[in-house]
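So that we are looking at the same thing, I have put the structure below in structure tokens.
Every protein chain of the complex appears in place save one, which is left out.
On to chain A.
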Amino acid sequence: MLEIGREILNYASRLGGDYVDVRIVRRKQEEIEVKNGVLENASKNETYGFGVRVLYNGAWGFASSFNLSDYRKIVEKAFQIAKASASVNKKKVVLAPEEVYKAKWESQYKIDPFSVPFEKKLDLLFTADKIMREVKGISLTEASLSFFKEDKVFLSSEGSEIEQSILESGGGITAYAIEGADVQRRSYPNSFGGDFRKGGWEFIEELDLIGNAERIAKEAVLLLSAEPLPEMVTTLILDGTQLALQVHESCGHPTELDRVLGMEASFAGTSFLTIDKRNNFQYGSEIVNIVADATHLYGLGSFGFDDEGVPAQKNYLVKNGLFVGYLTSRETAALFGEKSNGTMRADGWNRIPLIRMTNINLLPGDMPYEDLIASTDEGVYMAVNRNWSIDDKRLNFHFGCEIAYEIKDGKLGKIYKNPYYTGITYEFWRSCDAIADEKSWRVWGVPNCGKGEPMQVARVGHGVAPARFKKVKVGGK
């Protein structure tokens, strides 16, 4: 890859421009899904191609193709596009300085999932699926595995040459109980495909999908006869899976500096965390500490270098409740006279890098998980996301979960169905009065974060431990 990358970069450099970078990416994916005892999907996907990003007269152009043998045409297209951009723009893009790197980086794993026999994967899924279907009242079951491998090179006209290799694994199960117009479901370890991380087959074994199949199926059936959660304002404890999405939507996205600056305004919106609020806005209570950490060992948002060749970093976004930092790129950081904190990633070879979440982690508190529940006189515990929505400045949110439990006198009690909670981001985080300690902290993988046009899907992580929030509006339908 490096050789052809150098050839493309050399050709591009001959055409001029302020800056050029070339990325060549090979992606391999394997998806297996068993649904109601049937192999619904067994697919292998491989994609290979390159993208050229050109800064010409202070304006961007990008072109990409699967056809590496025709790279000259694509490079010329990138220049043609950049020139068209420059013909309109009254402001010029300036990139923050960055070191030149010649480096290699590989994510860690023990067992390559692509080398695990197909039979073994199918056996796991069919067994978990069968156990769920054997529970009386279950109407529909899903069990899936997903494996992702990406090899890529980055070369820039500044001299960087970076090779990276990433391997990720994930899986999950879901059981549905359906009675007339009542559709209830339970998922493990998380909804929408389960959990994902950098790692190999060892992570799938660790998940123990089979050992959790009967439990979640029984819970789905129990939900049919449960009452909907009554509407009230109460104390809310969120489990890790739901809190991960809360961090994603209400802290991750609003701290993307491109979004703050309006670059996503006409599509996904802007952000309430405007420039004037940095170091000047109480985002949460004093126990709320949130970092962007691309260096985490197994987080889905970890890497060696971002897709602009900036090394992975760990930076505070919220410190002791105060909003202190953004996710930045070389272009956006330069506007503030800073260096990029390395969050630019592209969804494959055919898309430009955008500011994306890395692992946006809520740091653990100091209360054992058991005490979090035990010290709550009255409230609700919600687990596993079912629905999500937030306004275009990331203020008003509304999340639905699969299951809720009553908390009374420090104990989990009866279950409720169709639970939701809603609020305003900073009011919610300011009401956080306890976060469980690191024993219950882990990074959850979100492999489907959408952003940009054409739409790009990023694989990001969120480290969280369950946490408690006061005076939250909750309800069921």
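Assume a residue touches a chain if its C-beta (ideal position, glycine included) is under 8 Å from a C-beta of that chain, and two chains touch if they have at least 3 such contacts; residues count from 1.
To be clear about the criterion, contacts and distances are computed from a predicted model.
Per its UniProt entry, the chain excluded from the display bears the name "Peptidase U62 modulator of DNA gyrase", taken from "NADH-quinone oxidoreductase subunit N", "3-isopropylmalate dehydratase small subunit", "Probable peptidoglycan glycosyltransferase FtsW" or "Peptidase U62 modulator of DNA gyrase".
Touching the chain that is not shown, out of A:1, A:111, A:178 or A:287: A:178 (per the contact rule at the top). Touch with the chain that is not drawn comes from one residue among A:74, A:124, A:153 or A:327, which is A:74.
Taking the complete complex into account, A:38 is the one of A:2, A:38 or A:297 that touches the chain left out.
Of the candidate positions A:85, A:289, A:358 or A:440, contact with the hidden chain is made by A:85. Seen across the whole complex, the unshown chain contacts chain A at 31, 33, 37-39, 41-49, 51, 59-67, 74, 77-78, 80-82, 84-85, 87-91, 117-119, 122, 126, 139-140, 176, 178, 180-183, 261-267, 269, 272, 350-352, 386-393, 395-396, 398, 400, 418, 420, 422, 424, 452-454, 477.
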